[in-house]
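Complex shown without one protein chain; remaining protein chains in place.
The block that comes next holds chain A.
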């Protein structure tokens, strides 16, 4: 792969080098996962031609090519709304982590909380958080805040519950090992408890990442005047499923980006765990 770029004429520009690397990566990915790629392409082909062959009207089910073309025509608005929904998701997600991890830590290490707050959290976990969405919209209006709160609600529980589990489950043997060295709680935390807890924490982070865009979208359905959820709803109301699908496409990209970023962080922070899992 590197040979391709180094044998090219004198000092190719950054963009050219990047392009060769991306091309090489894509080629590699295709070689490994061409069955998936083939299925993926096949799926859209079947979709496209079924609509044509069975003469399904466009206001019921558009073809992928219509979705692409009409979506492209409305791209400024779609991008704008992607940013808005993205901001709601990201802010809510980040807040959920900033609150969820410390709460998880406190409960894992402080016995009185384990008997009071923990059972409360577990029973709240049974409540479908999204059911609160209309209430928050009614209380706080159409702005950013109610959406962020709803995203926090749907992300907080997986983060906090997994953090409790993560920090509370160091093996007896390792706990004893740490005690036998006379290390204080802080040193034990940094050297052993924290790294040992990270894999389980990331289970929560990834789960929450999937929830974040769902929360933002539903919050927008409930009441808003911008964002992809709003866009999809309006498009559907106007009998423009092609535009609704375009909105869904961007929502999917958003979800993938968030999940991908968290997975990347996991890969960078705990590479040992990824390799461990592969075995």
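Methods note: a residue touches a chain if its C-beta (ideal position, glycine included) is under 8 Å from a C-beta of that chain, and two chains touch if they have at least 3 such contacts; residues count from 1.
By definition in this document, contacts and distances are computed from a predicted model.
*Asks:* Among "Acyl-CoA dehydrogenase, N-terminal domain", "NitT/TauT family transport system ATP-binding protein", "Threonine/serine exporter family protein" or "Protocatechuate 3,4-dioxygenase alpha subunit", find the name that the UniProt record gives to the complex chain excluded from display.
*Replies:* According to UniProt, the chain not displayed is called "NitT/TauT family transport system ATP-binding protein".
*Asks:* Looking beyond the chains shown, say which of A:25, A:179 or A:267 touches the absent one.
*Replies:* Residue touching the chain left out of view: A:179.
*Asks:* Taking the entire complex into account, which one of A:68, A:144 or A:196 touches the absent chain?
*Replies:* Candidates A:68, A:144 or A:196; residue touching the omitted chain: A:196.
*Asks:* For chain A, enumerate the residues touching the unshown chain of the complex.
*Replies:* 171, 173-174, 176-183, 187-188, 191-192, 195-196, 270, 272-273, 275-276, 279
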